[in-house]
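First the structure, which I've put down as structure tokens, then a few questions once you've had a look.
Note that this complex is displayed minus one protein chain, with the remaining chains in position.
Let's look at subunit A:
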Amino acid sequence: MEYDNIELSDDEEEITAQTVLRTLQNAWQNERLAPEILPHQNEMVECMLGQIQHMERNINKLPKTDLRASIHKMELNRIKFIICNYLKTRLDKIEKYCISILNDEKQRLESGTNYLTPSEYKYAQEYLINMESHLKEAALDHVPGNMQSFDLNKLVIYPNLQAHVFLKANETVTGIILEDLGGDQDEEIDLEENSQHILQYKPIADLLKSGKVQLM
């Protein structure tokens, strides 16, 4: 596949489209397997979209019967699917954990480490407002006075951070502390580069967000 070197606007580092695609594939894989929502990869998505646009233009220059055109088109469709599915997975999580994500995100916005893109954030807020007005209209407005409250704390759904995940270490990480919920014997483990493990999500969540491990 013909890729051009493209530059990211944020940092001046030059990366190839292959790297972008690989990063995006990893992000997609992680997002699908992680129980909670992960920091967004909007730059990568936009970068890839730009690349798709560019490649579509190139393909259109080829005659329709050219074999290369259909192979490239197929490849583009696959990339498009990855992007769409990645974004949809995030939307599904945003809808499901709407209240808890919005609560966390408010704090993260203050420290400038937001996980959602501005449009995702807007989407989440709107979703919650719609849910509230629907539940009120359909039930809460008609029940007796002391039952009418729309209590966010009772409706909130939290992602299961105790879920177990398969993961691979991208680099050697030492001193991960696994809490022992039953007793008080915490366990400390090291992950070797390229080794694979099944672990609880919670202790490795930060490693995943910093890219030191990836889910599989």
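Throughout what follows, contacts are C-beta pairs under 8 Å (C-beta built on N, C-alpha and C of every residue); 3 or more make two chains touch, one makes a residue touch a chain; residues count from 1.
As a working rule, contacts and distances are computed from a predicted model.
**Q** From the list "NEDD8-activating enzyme E1 regulatory subunit", "DNA 5'-3' helicase", "DNA replication complex GINS protein PSF1" or "NADH-ubiquinone oxidoreductase chain 5", give the UniProt name belonging to the chain omitted from this structure.
**A** The record names the chain that does not appear here as "DNA replication complex GINS protein PSF1".
**Q** Determine which one of A:Arg22, A:His142 or A:His164 touches the chain that has been left out.
**A** In the complete complex, the chain left out is touched by residue A:His142.
**Q** Using the document's definition of touch, tell me which of A:Gln18, A:Asn77, A:Gln107 or A:Gln196 contacts the absent chain.
**A** Reading the full complex, the residue touching the unseen chain is A:Asn77.
**Q** Counting contacts across the full complex, list the positions on subunit A that touch the omitted chain.
**A** Listed in rising order, the touching residues are 45-46, 49-50, 53, 64, 70, 73-74, 77-78, 80-81, 83-85, 87-88, 91, 95, 119-120, 122-123, 126-127, 130-131, 133-135, 137-140, 142-147, 154-155.
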